[in-house]
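Read the structure below first, then the notes.
A single protein chain has been omitted; all remaining protein chains appear in their positions.
Chain lettering (A, B and C) follows the sequence in which the chains are written, and residue indices restart at 1 in each chain.
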Amino acid sequence: MLRYLNAGESHGKGLMAVLEGVPAGLPLTAEMINGDLARRQGGYGRGGRMRIEKDQIEFYCGVRKGKTLGNPLGLMIRNRDWDNWQDVMAAEPGPPSVERVVTRPRPGHADLVGAMKYGHRDIRNVLEKASARETAIRVAIGAVAKTLLAEFDVRVVSYTIRIGSVVAPRVDDYVEAFERAEHSQVRCADAVASEKMIEHIRSAKHKGDSLGGVFEVVVTNPPIGLGSYAQWDRRLSARLAMAAMSIQAMKGVEIGMGFESAQRFGSEVHDDIYPSEIQPGFERRTNNAGGLEGGITNGQPVILRVAMKPIATLYQPKNSVDIQTKEPFEATVERSDVCTVPAAGVVGEAVIAYEMANAMLEKFSGDCVDEMKRNFAAYQEYVKNF
Amino acid sequence: MLRYLNAGESHGKGLMAVLEGVPAGLPLTAEMINGDLARRQGGYGRGGRMRIEKDQIEFYCGVRKGKTLGNPLGLMIRNRDWDNWQDVMAAEPGPPSVERVVTRPRPGHADLVGAMKYGHRDIRNVLEKASARETAIRVAIGAVAKTLLAEFDVRVVSYTIRIGSVVAPRVDDYVEAFERAEHSQVRCADAVASEKMIEHIRSAKHKGDSLGGVFEVVVTNPPIGLGSYAQWDRRLSARLAMAAMSIQAMKGVEIGMGFESAQRFGSEVHDDIYPSEIQPGFERRTNNAGGLEGGITNGQPVILRVAMKPIATLYQPKNSVDIQTKEPFEATVERSDVCTVPAAGVVGEAVIAYEMANAMLEKFSGDCVDEMKRNFAAYQEYVKNF
Amino acid sequence: MLRYLNAGESHGKGLMAVLEGVPAGLPLTAEMINGDLARRQGGYGRGGRMRIEKDQIEFYCGVRKGKTLGNPLGLMIRNRDWDNWQDVMAAEPGPPSVERVVTRPRPGHADLVGAMKYGHRDIRNVLEKASARETAIRVAIGAVAKTLLAEFDVRVVSYTIRIGSVVAPRVDDYVEAFERAEHSQVRCADAVASEKMIEHIRSAKHKGDSLGGVFEVVVTNPPIGLGSYAQWDRRLSARLAMAAMSIQAMKGVEIGMGFESAQRFGSEVHDDIYPSEIQPGFERRTNNAGGLEGGITNGQPVILRVAMKPIATLYQPKNSVDIQTKEPFEATVERSDVCTVPAAGVVGEAVIAYEMANAMLEKFSGDCVDEMKRNFAAYQEYVKNF
Partner (left out) sequence: MLRYLNAGESHGKGLMAVLEGVPAGLPLTAEMINGDLARRQGGYGRGGRMRIEKDQIEFYCGVRKGKTLGNPLGLMIRNRDWDNWQDVMAAEPGPPSVERVVTRPRPGHADLVGAMKYGHRDIRNVLEKASARETAIRVAIGAVAKTLLAEFDVRVVSYTIRIGSVVAPRVDDYVEAFERAEHSQVRCADAVASEKMIEHIRSAKHKGDSLGGVFEVVVTNPPIGLGSYAQWDRRLSARLAMAAMSIQAMKGVEIGMGFESAQRFGSEVHDDIYPSEIQPGFERRTNNAGGLEGGITNGQPVILRVAMKPIATLYQPKNSVDIQTKEPFEATVERSDVCTVPAAGVVGEAVIAYEMANAMLEKFSGDCVDEMKRNFAAYQEYVKNF
C-alpha cells in the first residue's frame, strides 16, 4: 500500500514528500519526473512566477543506482527563489518581516478561513501552504506512480476539454488525443478549439479577469478488478473522486457519462456485454460507465472529467475586509496567472495515477516489482480463462 | 474520530454496522433513525421489494436508556424476508440452492467484474453485497451523525433537482425547499416539476426503461474551519466528494457552482467578503464556493449536487453473456425500481452528515457531548472576536 | 488488508464485530470458531459467570454455504443471560435501573478513569465495555484468522508458563507442548507444574485473592518476509506487541529471548546462520530472536511471552472512594474469577493470529484464497531458490 505525506511552503526552501510503499527494483530517474514537472509549469495563461521556478526533482533517498530500494522515497523540489525569501520565511525566531505581512484575505482563497482556523494574524502563514504551488510535489509523486503503472502497460493521460465558454469536440482515441494535446499550448487535442481557448484567455487577461475549465483524465489498459464494493471506502470510484477534488480549485468531478447519464434513459446508459471477438472472454463496445462498475475497474479505460473554477486572484478587484483594521478594501493580486487548466490536467494525471498504483498494489501486492509482476501475470492468465 | 464498518448481504439475515467514536451522552432513539430509514424507502418509482422491507433499526449495543455510552454502536437492520431466503443464503455448508444460482451478469452492475475479482461462479455472491440495499445501514449511520450535528444546530438536507430530462427551478431557501420536498413523491421542492418528474417516471416505466437524476445536499450552519489544506486527504471538499461518489450508481459530484464555474469568468465566481452587518466579523453575500474555500468550511452552507445514473436493471433487455455457458443472452430483471433518485438524496444526506460529524469531532473533539459542546462554544466565541 | 471493529456491552444483547478483508472462498464453519470460544471459557480458576455464557458464534453475514464471500463478515455472540438484563441495559429511554447503578470504582479497573473520561455518573457504563468479556469476540475474529493461516500451514498456539510464583519448565516442541496444555486445566504443558498451579490458585481463592501469570504464544511455520523495517509502524514485532498489550490486564510482552537478552552478551544472543542441510537455502539452529529480525519474520517460529496481572476483582477488599458520596469504602466484588491466565492464552492466540493473517495478506494479497495461495506458492518457490 502506498502512503505519502508532503510538506512545504510556496516561498520556503522547497517542497518535500515521503512516499512509502513503492516496491523495490523499480527503475526511476529524475528525468522521468522532471518531464511532468515541466508539463505542470507550462501552458498558455501562466504569469511570471513559472519562469522562476523551473522545478527539478531531487531524490533525497529511497533510490539507488537508478532503482527504488523498497524504502520510503524522499522527494524534494527546491525553491529557486529562496534567496529572496529567506528572511521572510526564516524558521528561526525573529520579528515578522513587516512588509510581507498579509492581513487582507483574498476572496476565493483559503485566506480568511485558514487564518481563523489556525489563529494566524498574518495571512501569509495560510497562503504559503494552501497555494497550488503544493501540486508540484504531488506531480512528482504521481510521476513515480506512473512509472510503476507503466511496468504493467497502464497509462494515465489528460487533455483540456473546456476553457471558459470554449469546448473541445469529443475525443475518441484517448492516447492520440493526449499526444496531440501535448503539442497544444492549452493542452487541448483539437487545433481549432486550442486557438479559441488561447484567444479566450488573452481576452480575459486583457480584462483583468481569469478563467477555469474542464480536463479529462483517462487511465488506459487497467486490469479488471481494482477497487471493491465490499466497503464504502474501497470503491475506486470514490477514491478517484476524492483524489480529483483534493486538487486546489476543483469544484466538480464526474466519471464516464457523468452528469449526462442523469438525463438519459437507462437503456441509453448501461454498457452491453458481449463475447469477446478477439480473445477469450467478454467485451463491451461502449464505455459510458467510464471503466468502473460497482466501484471496480471493468478493464475499459477509466475516464474522469474534472471542473476547475477560475483562478481566484484577479487584477480586477474583489471586495474584502482587512482582518487587522476590519476595514473593507479591494483585494490585491498576489500572482498573475489567468488560467491554469492546462497545468491542472497534469496534476489530475498525477493524483489519479497515485490512486491507480495504490489499487494495483492492493490487488497484486509485492515487495519488489518482480513479485508484483509475477502476481499480476498469474491473475491476468486467470482472468483470460474465467 | 468516527469510524465504521458495515456488513450484510441483501437477502441475508440483515445489515449491520459498528460505528466507533460517537461521544457519550448523545440522546439517541430508534425513532430518530427509523424516520430516515422510511424516507429512504419512499419515493415514486420504487418497485415491489420496498414494501417487504419496512426497515427498522435495532441498537444491538452502545446505547443505554436512550443515550450513547461512548462505546461503539452496534446497529442492525433485519431482513424481514429472511424466512424465504434462509436456505439460499445459509451460512452453513451445503450444496448451492441451484434455482437461485446466478450466472448471467447484468450490464451496469458489478456482477461480472465482481465475479472475476473474487473468483465467484455464482454471481449471487456479488449482487448480494454490491447492491444498493447496503445504503440502508449507511442511512442509519448518517442518522446518528445528524443527531450529533443537531446538537450544534447543524442540519443536513436534500432534495431532488433533476430526474431525467426534467429539471427543477433553482432553490433559494434550502431548509424551506427541503420541507416542501418532504411532501413530494419525488422529493422535489417544486410542485410543478414534481408533477413532471412523476409523469416522466411513469412514462419510463411504461417503456420498461429507467431514469436517473440529480439531487442537492446542503449542510446548513456549519462552523467555520472544518477540514484543512494542510494535507491533501484532509480537504473536506475531497472527503465529501468521496462520500458522495461512494454511493451506488453515482457518477458525478460538484460543490457550489461546480461545473458551471468552469464556464464563467473569475469575477463572476468568487464570493466577495464584507464586514458583517448583523454581528462582529465577516460575511459573504453569495455562495458560489458552496461553503468551502481551500478545503475548509467558511461558515456558509455547504452545497453539493450529485448525479445518479439510471437504475441498471431494466425490463427492456440489455445484451450480456452467461459466465458458465459463455453464451450471449438478454439480461434479466432482478428488481423493478424505475427511479430511485428520491431515495438517493436521503442516502446523500447520510454520507455527508457522517463526514461533517467526523470533521466536527476532529476540530472539537470530546469524549462526551458536553465536552464537545464546551470546546465548540469557546471556539465560536473566539471566531466571533477574530 | 484486514480491519475490524467490535462492539457490545458485557450484559447487553451480545457482542458483535465486522471483520473486513477476508478473502473469498475460505471454508468457515461455526464449529471452527466455537472450539476457541469454549477454550476461552475454560480453565481452572474461573468463577460462576462462565457457566452461564456458553458462547456460540453466529455468522450474521459474509459466509454462505460454508465459505466466505469476500464480503465483510458479521460476527455475533449473544448474551444468554440477556433476559435478566434487558431492563438494566435497555437501549430505550427510561429511568436508570437504580439497584444496578454503580458509583463505586474498583481499583485496578477502568472504572474511575472511564467515568471521568466519558462523563459517566453510573460506572456501569464503563465496566460493561472495559471488561474482558469483550475478548470473546476477539477470539472469534482470531479463529477466522487462524482458519486463513491454516490454508498456509501456519499455526498459532499458546500455553501457560507461569501462574503466580509457579513456573513451568521450558518448552522445546511448541506444538507438542500446546497439545499437552490442551489437556491441562491451567493450559500448562507440564503435568507437575499444572498441579502446582492449580494448588496455587486454590490457595489464592481460599484467601480471597487472585493471581496472574505468563503465557507463551507461538506461530509455527511462518513464511520469511512478513513485516518490514521500511517504516516504524510496519515492523511486525511492534504490531504483535501492540496486539498482545491490547488485551485487558496484560502488563508486559517480550519476543524471543526478550528481557533475558538484556542480561546476556551479544555472542550468546544472536542466532547464527548456516547453509541448510535439508533443503536449498539457509537455516538457524537457535531462535533467540523469536522469529523476528528487523521487524520481519525469518521463517523460524515467532515466539511471544505475555504477562498478565492478577484479576483486579478480589473478595479481599481494596480501598476506594464512591464517586457520588465521595466517601471511602472497601471495593466490592463484581465477579469472582481467581485466575484467568489459561483463558488469556487463548485470547493471545487470537490477537496474534489476526496480526499474522493481516501480515500474510499484505505480502500475498489476493481477493480469493486461490489467488492468495497462488501468490504464496510462487513466492515460496522464489525463496527456496534465493
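One rule holds in what follows: a contact is a pair of C-beta atoms (placed from the backbone, for glycine too) under 8 Å apart; a residue touches a chain by one contact, two chains touch by 3 or more.
Predicted model, so just to flag it, every value in this text is computed and none were measured.
Residue-wise, the contact with the chain that is not shown comes from C:6, picked out of C:6, C:158 or C:375. Among the residues A:16, A:136 or A:236, only A:16 touches the chain that is left out of the figure.
Per the touch definition above, the residue from A:29, A:84 or A:324 contacting the chain not shown is A:29. Touch with the hidden chain on the side of subunit C covers residues 5-6, 105, 107-117, 126, 129-130, 138, 162, 164-165, 204, 207, 209-214, 224-225, 228-233, 235, 237-246, 248, 250-259, 261-267, 269-275, 282, 284, 289-290, 293-299, 307-312, 314, 316, 318-321, 323, 326, 328, 351, 383, 386.
In the full complex, subunit A makes contact with the omitted chain through residues 3-9, 12-18, 20, 24-25, 27, 29-30, 59-67, 69-74, 76, 89-96, 117-120, 125, 128-129, 367-368, 370-371. Annotation for subunit B: contacts to the undisplayed chain at residues 1, 20-21, 70-72, 225, 228, 230-231, 362-367, 371, 374-375, 378-379, 382.
Keep in mind that, in the parts below, only the chains that are shown with their structure count from here on.
Subunit A and subunit B have centres, each the mean of its CA atoms, that are 26 Å apart. Centre-to-centre spacing of subunit A and subunit C amounts to 44 Å, using the average Cα coordinate of each chain. Taking the mean of the C-alpha atoms as each chain's centre, subunit B and subunit C sit 37 Å apart. The set of subunit B residues that touch two or more partner chains comprises 5-6, 117, 129.
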